[in-house]
Structures are given as C-alpha cells and as structure tokens.
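The complex appears here without one of its protein chains, the remainder shown in place.
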Amino acid sequence: MKRLSIVLLCLLLVSGALFATGGSESTAKYPTKNITMICPWAAGGGTDAILRALSAAAEKQLGVTITVENRTGGAGAIGHSAIKNARPDGYTMGMVTLELNSLPQQGLIDYDYTAYDHVIRVNADAATITVKSDSPINSIKDFLEHCKKNPGMLNMGISAPGSPWHIAAALLANETGINYKYITFDGAAPAVTALAGGHIDAVSVSLPEIKSQLDAGNVKCLAIMDDKRSEGYPKIPTLKEEGYNIVYGAWRGISLPKGVDPAIQETIVKAFTEAMKDPAFINQAKNLNLALAYQPPDEFNRFLKENFDAITKTMKAIGLIK
Amino acid sequence: MKKANIVCAILGMAVSLAAFIITFGFKQFQNVPIGPEFFPRYLAAGLFICSAALLAQALRAGPQADKPAPTVCPRDKGIQRLLAGLGIITVYSLCWESLGFIIASPFALFALMFLLGLRRYALMAVFSLGTMAVIFGAFRFFLGIDMPLGILYGIL
Partner (left out) sequence: MDFGFLFASIAPVFAPDNLFFVLMGAFGGVLIGSIPGLTSTMGIALLIPFTYGLSIVSSIGMLLGIFCGAMYGGSIASILIKTPGTPAAAATVLDGYPMGQKGEAGRALSIALFASFAGGIIGALLMTFLSPFISRMALKFGPAEFFTLAVFGLSVIISISGKSLIKGLMSGFFGLLLATVGMDKISGFLRYSRLEGFYEGIPFIPALIGLFALSEVYANIENIMKSQKVTAKISGVLPGWQDIKTIARAIITGSFIGTFIGAIPGAGGDIAAFVSYSEAKRVSKHPEKFGTGVPEGIAAAESANNACSGGAMIPMLTLGVPGDSNTAVLVGAFIMQGFQPGPMMYVEHMDIIYAVFASMIVANFAFLLVGMCGVRLFAKVISLERKFLIPAILALSLVGAYAMNRNMFDVYFALVMGVAGYLLQKYDFPLSPILLALILGPMSEANLRRFMLIDNGQFWRISTKPICVVFLLLAVGSLIASVRNQRKINKRIAESGGEK
C-alpha cells in the first residue's frame, strides 16, 4: 500500500506542476493571452465559416490567437448559453445568431439578448420568397393573389419550427393577410432541394441558400425582404418596392458575456470593426454570398430590441406562442 | 433464461405503456393530418405487442433447453467490480468541468486499472499520464478541440 501512495502522490505532483505554471494576469494590458471564440453551430456550416474568417482577420488586429470552439446542439441553445456563462474577462466571446431572439419566447432558453455585452453586428441576410422556375407564379403580386385564392393550400418550405425562415414566411403572411401550410425541413438546404424537385411550392430562405439552384435556373426568386436590392442579383425586387414594408433577415453578431471591463470592450469593438474592413475577410464573405451589415454596439443593441419585438409579435400572430 | 425473458418482457410492456400514456399529454395541433403523438403511439403499441409475444414465448418454453441467465445480482464479484467501475467513471466525468480533463483523467485511468487487477504502479502511472497526454494533445493540436480545462482554464 505504501508504494501505491507514493505513486498517487507523484501523480498529484505532476498534475499540480502543470497547474502551477500559469501566471496571474492583469486587466490593464489586453489581450495578453489567446482568445476563445464560441460558435453555437457546427464546424463546416455557414456561421462557422464566417466566424473563422472574421476571427482570422481580428487576430491581425489583436495580435493573439483566436480559437473557434464549436459548442453545438440544442438548436443553438447550448452555444448561446456557453457564451453567456463564460468568464467575463474578455478572453471568451462568441457569435450570436438570430436564434437568440427566437428561443426565449418559446421557453427554450431562460435568458435573452440583454444577458450579453454585444460587440458588433456582422451580417444580415434577408429572407426571400422563392418558387420553382416553371411555376405560373411570376411576381410577388401573383404569389399573394394565388395565396388569397387558395387559402392555406400553398406548401411553404421552412427550416425548423420557430426558425428564422419560419418567422420570415409568417411575417409576410401576417402583414398581407394570407396563410399557407408550413412544411418543416431539417434546415434550409433540404427545403431548397425539395423546392427544386417540385415537392413543395415555395421557400422563404435567404439568398445564399438558394444561390446554386437560382444560378442553375431551377428556382426563381420573387422578392427579397431587404432595404435595398442585392448587389449580386440586382434584378430581384425588394418587398418594400412592391409596397410591403417588410425587412427581415437572419443576422449574426459578436457578443461578450455580461460584465466585461468597458476598456477591454472598447479594444474588442475596435479590433472587430477593423477586422470587418479586412480585404481577405470581405473576399471570404463574398465567396459565401453573405451580406455584411456592420453595426456598432449601440446600433446593434437597438436593432436587437426591435428584432426581438417583431419576432415576438409574429410568433403570437401564428400561434407559436401565447 | 426463462425468468430473465419474463422480466424483460414485463419491463418492455411497462416502458411501452408509459410511453403510450404520456402521448396523451402532448400538445394538440390544429390543421395537421398527424401530430407529434401519432408515431410514438404506434411505436409504443408495437413494442407492447412484441413484449407480449416474448412473454408468451417465455411462459410456453419448457425448462429443458433452458440455459442459465447471466446475473445482475450485486453479490456477484463481477457485478461488484462493475458497480465500482461505474462509480469511478461517473465521478470522473463529473470532474471534467470542475477539475478539468487533464487532472481528472490520470487518476480515473489509474483507479480503473487498479480495479481491473493491475498492481504495477509505476507502469500504471506512466500509462495513465501518457494516455491523457496523447488524447489531449491529439485533439488539441490536430483537430483544434480543447477538452474541458476546468481549473486550468486560462493557464493552458
């Protein structure tokens, strides 16, 4: 037994030695060590791709390594919680996505956007109304007319219930007094595939997600829910031009857990603001077809509140929540 | 095995009944042909029928071709070892977030090897530290995945 206790002691010492090597850090100089960036969505996906590109650009500004950590699952809840619960020392932050404004109302998370110190908004991709290319519906007017004539008959493909694109479709229906059947798919891509195959009538997902089928001529986009027309596809009208004041899209932003030293926050905001101007990052965003939509913290906070209220209203209108 | 099969069948029936009954508490959706309760109900029914069939088969089976069922009796030496092992594993996984993977792993591995009957302490220590280091290093440097760091957070 004596030998056993000696060995156990040695184990303890070795682990302890590893532990003791770290020094204390002060907040005066930031950053002094590597930063962890939490991504609530899986590696290889759209959020992951843009976050990695942005992190690479921000590394140049901050001079330390930024490691992207994918904490996924729970329809985004797990990653958002991980950002919120991280130590507010400025060395852990993450990318928040629209789900932050759609999970709380459904009772799926017990906090909301106010639980963070937000840094910047990165992008906002407007929803579209897209139909199959051989559909007799050729404009958003046709579309609304068709829906009015056949109430509740059109098959609208959406990603998960309560997801950004569900709310996009519901927003349009709610504002124009139409309704349709929501056909839920596991994400936007399968919905677009089903549309291209003619199994459903329309989808409400964003431009990057329909791009390959749009270029191939399998689908046509009737309208985009943005302020202005898309640079890449200037022929697609906005809903605003057609007389419906609906602006809606999925956004992403960088946020810190609540309570980070204001001086550190300032450094971070500055670094990411500069990173958004990095040509390599802008090029990556172009490859991903993302619409960059920078907002500084105060604007981003205002936007989050408006967005949250709009989503809550829509959810109530379609009976998703009481 | 006869008794074991009867117990399994009854457990299966209990699980399926519970699953079936819970579906009546599911939210009802308007305007959908089949809601979230449709599948679980049929599946529970299917499990119930199969369990009943197993019960019938077990009751009918004669004692002749019966081979002894494996035991889960806590008096059995193997089961005692398993329970101890489960204890180590549970404590180990609970320690990941507080102590961290790096510190918890060598102790857990060492304890498990001790439980399995190894007594070559030096070798065991080297092996448990080595296994931890290889796994942690491989995940961190080749895949970019950090195991939970626990109290080592901010140091490594």
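Each chain gets a letter, A and B, in the order it is written, and its residues are counted from 1.
Here is the rule we go by: a residue touches a chain if its C-beta (ideal position, glycine included) is under 8 Å from a C-beta of that chain, and two chains touch if they have at least 3 such contacts.
All values derive from a computational prediction rather than experimental measurement.
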Contact with the hidden chain, among A:A77, A:L292 or A:A310, goes to A:A77
Among listed residues B:V32, B:L59 or B:A122, the absent chain is touched only by B:V32
Sole touch to the unshown chain from B:L59, B:V72 or B:A122: residue B:V72
Contact residues on subunit A toward the hidden chain run 42-46, 48-49, 52, 69-75, 77-78, 81, 106, 108, 155, 160-162, 181, 183-186, 189-190, 193-194, 196-200, 211-213, 215-217, 284, 287-289, 320
Absent-chain interface residues of subunit B come out as 1, 4-5, 8, 12, 15-16, 19, 22, 26-27, 29, 32-36, 38-40, 43-44, 46-47, 50-51, 53-54, 57, 65, 67, 69-70, 72, 77-79, 81-82, 85-86, 89-90, 92-93, 96-97, 101, 105, 108-109, 112-113, 115-118, 127-128, 131-132, 135, 139, 142-145, 147-148
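Keep in mind that, in the parts below, only the chains that are shown with their structure count from here on.
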Subunit A and subunit B have mean C-alpha positions lying a whole-number Å distance apart equal to 35
As the complex stands, subunit B meets subunit A at residues 31, 102-103, 106-107, 110, 114, 121-122, 124-125, 128-129, 144-146, 151-156
Subunit B partner, complex, touching residues on subunit A are 3-4, 6-8, 10-11, 14-15, 18-19, 21-22, 25, 33, 36, 67-69, 87, 89, 91, 152, 181
